[in-house]
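The complex is shown incomplete by one protein chain, all other protein chains being positioned as in the whole.
Naming follows writing order (A and B), and every chain is counted from residue 1.
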Amino acid sequence: MPAYATNMRFKFPIIALTLEILTIILYAVFVVYDDGKSSHGHHDDNKTEPAHEEDPLALYPMFQDVHVMIFIGFGFLMTFLKRYGFSSVGINLLLAAFGLQWGLLLQNVWHMDDGKIKVGIIHMINADFSTATVLISFGAVLGKTSPVQLLIMTLLEITTFCINEHIVVGILGASDIGASMTIHAFGAYFGLAVARMLYRPALRNGHENDGSVYHSDLFAMIGTVFLWMFWPSFNSAIADKGMPQLMAVTNTYFSLAACALSAYATSSLVEHKGKLDMVHIQNATLAGGVAVGTCANMAIGPFGAMIIGMLAGIISTLGFKFLTPILASNLGIQDTCGVHNLHGMPGILGGLAGIVAAALGKLESTDATKQAAGLACSLGIALVGGAITGFILKLPIWSQPPDQNCFDDSLYWEVPEEEEENEESLAHGDHSKNKTEA
Amino acid sequence: MPAYATNMRFKFPIIALTLEILTIILYAVFVVYDDGKSSHGHHDDNKTEPAHEEDPLALYPMFQDVHVMIFIGFGFLMTFLKRYGFSSVGINLLLAAFGLQWGLLLQNVWHMDDGKIKVGIIHMINADFSTATVLISFGAVLGKTSPVQLLIMTLLEITTFCINEHIVVGILGASDIGASMTIHAFGAYFGLAVARMLYRPALRNGHENDGSVYHSDLFAMIGTVFLWMFWPSFNSAIADKGMPQLMAVTNTYFSLAACALSAYATSSLVEHKGKLDMVHIQNATLAGGVAVGTCANMAIGPFGAMIIGMLAGIISTLGFKFLTPILASNLGIQDTCGVHNLHGMPGILGGLAGIVAAALGKLESTDATKQAAGLACSLGIALVGGAITGFILKLPIWSQPPDQNCFDDSLYWEVPEEEEENEESLAHGDHSKNKTEA
Partner (left out) sequence: MPAYATNMRFKFPIIALTLEILTIILYAVFVVYDDGKSSHGHHDDNKTEPAHEEDPLALYPMFQDVHVMIFIGFGFLMTFLKRYGFSSVGINLLLAAFGLQWGLLLQNVWHMDDGKIKVGIIHMINADFSTATVLISFGAVLGKTSPVQLLIMTLLEITTFCINEHIVVGILGASDIGASMTIHAFGAYFGLAVARMLYRPALRNGHENDGSVYHSDLFAMIGTVFLWMFWPSFNSAIADKGMPQLMAVTNTYFSLAACALSAYATSSLVEHKGKLDMVHIQNATLAGGVAVGTCANMAIGPFGAMIIGMLAGIISTLGFKFLTPILASNLGIQDTCGVHNLHGMPGILGGLAGIVAAALGKLESTDATKQAAGLACSLGIALVGGAITGFILKLPIWSQPPDQNCFDDSLYWEVPEEEEENEESLAHGDHSKNKTEA
């Protein structure tokens, strides 16, 4: 591929500005503030606390926790790569900033009020949720896609997500409060389908930049720990107030605690000389939050949540160790961040746990059939939607990176020269001060 | 300047302790807890929710969001410099810790109750706000001032800020809920006036330490992202409860989202080969929060907020690219962090948007004339106050750094030896283990 093809100038700004201006026009026509006088019911209705309910900012602390997960959590989790930190946290911000605008619009077209979408905190939480799917898929294709491709993926994936969510929750009637199925499994398999379409044979034997350095692993831990801490907010933010919300918080909290122990234990068990592996710690410790999502608001008991979390930590760590290499070498699925292990399998585990819990009658509003249908639908739409999206992203017009420049910020970012120096030329005493250019 | 002149021993401790002891004495005389029985009205009075109002900690989550912006946000945003991270986050903490004590005192001398200042969460939020002005100005003079100078600047700037805020809001009656004028434009032009007074001809052609390294840019992104996420809290924290506060949150949220897109697009448009520039991403993505500040609680509509944000992102990025070099070379204003682009111009844009919104009747309590007067007053007092402060800081008694030691922590901090090694002597195989001394 010729060098000029990777040049984003004009292509990227025009697409980004066009999307933004289009969005603003749609907002001018359709979106107003939620004055609380909607003729429809609210997602967060609560009959037992009328006085409290009137504060339109009651959910705001929950929203900010979720916001931190999206922008700090996902963003820094992906900074583990040695030369791809700018893209990880920077493009994460870009995609989420666009995605939340787009998601808020599409999630609410099904229930407009007098032709208007009324925006309150609950809608901002749901909009953040919609971006999570894209950020999960971003993990699968991290380092191998251009910002232009990723903007297109955001547009297509959030659109697909909104359709699937409407089918699963609105039509099939499945319950998925923490979104194990509709966000985690969906985002993972969508991303894996895209990654399959964008398969790069030249990366089969790895890439010298596809790895971490000591401090990049520490940056990633900022993401991990914020995700780990605030996951109870993710799973409970839109739960019904009172006991369901308390259960969603405590179940997630216990699942994550048990998951941390099993992830550490399994990592040490499968690694050379019993050492711990940062990849496992950064990711598999979070699998408990994913897996408990669907039944977070069900009366599974603290110990039930802990069992789910413990299993998720084991499965996720084993996936990183044994399954990811097989997917890459045998199926042509190059999953940079191992989202299959953090979101894919634990998401399915969460869906299955939801089926079992529903069969045991842990939540009145659903049953095992609805739950199974919801899981199947999420997986099917994710794979088809991802494959189509991947096909579109494969068109050679999106400034995609050449193989040798994968996992390298300097293709799309001005990078300070010292990094170059440290990595490549310090030993040669090269102290040139001009900016590096790919 | 002789080396001993930069030695802070005695000078710094004596000034810091004197200020603290003086503050404690004033607190002993004037400050008590807010028992909620004030005969004056509260800033956060809310007639519609009497029951909720009684919890004195209702605003506490908002306060903590603002707190994170002040200490993590501003602190880490400035760690982008390769050798000035200790000062950025460390002196930020020092100045804000002193500033909040001083600001809380001065902001409330105008409305004491029986000769006492009654402290509640709302006062702590406002105190944090007062420190923001100093931290903005700190960005303009970053790397070229001593901790002693900066403590003096904190004292003088917060005093000036409290006077200006009282005039603009209390006397002129302008509305400035998110403080585009009274904090952002004020802090920026105050700092630029100081920077002008402290002009260093020797730095005209740059300084080898006035730049980033790869990981320092990532540290800065911690600051950027926390500022970006919590800005809705900044603009809504002291808004009237109910719809005004909800509008302040959502307007800021949408303005920032649109701003992110336009900042990325503009950065790519003006940079070499369409690449993104970290300086723009770290700063210009936040301009939407600044610019929507004044009219955050006005009914400008989500799309109105998005238009303001989109414009702010463009203006800010263009400022970094084209205006900052001109200010430095033609006007002698060396603005280290480019606060003119993040806080100055977007602050004025916010003030102008407030004038327009007031003229359109978007908020009952104000009108275009009041708003224009508030903007003019803030700019005027900032420039005069900054110039006087800069004159005082120019006196050769504050241990200011020599030109060659600018942007270098090791002048005021014990710095571990490895950094020296990496930056200067690794290529020479120099592995000396003693502490570096300037």
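The working rule: a residue touches a chain if its C-beta (ideal position, glycine included) is under 8 Å from a C-beta of that chain, and two chains touch if they have at least 3 such contacts.
Note that the structure is a prediction, hence the values are computed from the model and not measured.
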{"item": "Touching the absent chain when the full complex is considered, from B:F71, B:F138 or B:F161", "value": "B:F71"}
{"item": "Of B:K144, B:H184, B:H215 or B:K275, the residue in touch with the unshown chain", "value": "B:H215"}
{"item": "Residue among A:L57, A:V168, A:M197 or A:V249 that touches the chain left out of view", "value": "A:V249"}
{"item": "For subunit A, the residues touching the chain missing from this view", "value": "48-49, 51-52, 61-62, 65, 82, 208, 211-215, 217-218, 221-222, 225-226, 228-230, 233, 236, 241-243, 245-247, 249-250, 253-254, 256-258, 260-262, 264-266, 268-269, 271-278, 281, 285, 299, 301-303, 306-307, 310, 422-423, 426-428"}
{"item": "For subunit B, residues in touch with the removed chain", "value": "7-14, 16-17, 19-21, 23-25, 27-28, 31-36, 51-52, 54-57, 60-61, 64, 67-68, 71-72, 75-76, 79, 83, 85-86, 89-90, 93-94, 97-98, 100-101, 119-121, 124, 147, 215, 219, 222, 412-416, 418-419, 422, 426-429, 431, 433, 437"}
